[in-house]
Each structure stands twice: as C-alpha cells, then as structure tokens.
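One protein chain omitted, others in place.
What follows is chain A.
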Amino acid sequence: MAIKSKRYQEARLEASTNLELYWWVFMRISGLVLVFLLIGHMWMNAVLVDLNSIDYEYVAKRLSQTTWKVYDWLILALALLHGGNGLRYVLDDWVRDPAKRFWTKVVVYGLLAFLFFLGSLSLFNHDFGVN
C-alpha cells in the first residue's frame, strides 16, 4: 500500500508497520516450507545414509545435480531470511541499548549476507567435475 503520510516521521511509522506485517506473513510461509524441506534434507543425509560416510565425493555428487542445487539453495535462502528475521526479534528484545543493538545488527546481517554469498557460490558457481 502506498504511503500517504506527508511527514517523514509518520511515513516511517506507516511503512514500518506494513513491513512488519510482511515479515510476519513471511515467517509463517517460509516456516511451513522449511519444515518439509528440512525433514527431507535430514532424512536423506542422516537416516538413509551413514552420515560418517559423507565426504567430498558424496557432496560433489549431490551438488552436481540441478535438483539438489535448487533444493539446497531454497533451504539456504529461506533459512537465512527466516533465521535473520527471527534473530532481529530476539535482538530487539534482549539488546536494550540502541547503539549496541544497531552495531550487533550490522555485524549479524553482514555475516548472514556473507554466508548467503558463500553458499550460493558453492551451489551455482563451483564446478565439482562430476558427470
């Protein structure tokens, strides 16, 4: 919905309210999807195989298949957004000092962005050399 406020302070209030609502909806939808993706992920890699047999070759074989690239990337993207926003709720609750809260968020969001970049590179950029 377009912002109707004429003053910056009001506009910010209005905008953040809508954004909060979108995040609220996102947490439910991504959570529901992640339940199924993660049970499948854990089942395939910890019940169907002995997880101690997992090595470079096992990972290379899996990540050279498009299906698992997409599957794992969905988990990566949804989990980082869901977890990042969840941690934002926690930090808003637990870190009372505004300056400390701000810098904690800068560090946390930076770390999560780096993880997203690194994980995406592993899935889509790296050639595992398996046919």
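One rule holds for everything that comes next: contacts are C-beta pairs under 8 Å (C-beta built on N, C-alpha and C of every residue); 3 or more make two chains touch, one makes a residue touch a chain; residues count from 1.
Throughout what follows, contacts and distances are computed from a predicted model.
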Subject >> Listed names "Peptide ABC transporter ATP-binding protein", "Succinate dehydrogenase, cytochrome b556 subunit", "Stage V sporulation protein AE" or "Osmoprotectant transport system permease protein", matching UniProt entry of the absent chain >> reply: "Succinate dehydrogenase, cytochrome b556 subunit"
Original post:
Thinking of the whole complex, not just what is shown, which of A:Val35, A:Val70 or A:Val106 touches the missing chain?
Top reply: A:Val35
Subject >> Hidden partner chain, touching residue among A:Leu74, A:Val95 or A:Leu115 >> reply: A:Leu115
Subject >> Positions on chain A contacted by the hidden chain, ascending >> reply: 28, 31-32, 34-35, 38-39, 42-43, 46-47, 50-57, 59-60, 63, 76, 79-80, 83, 86-87, 90, 111, 115, 118-119, 121-122, 126, 128
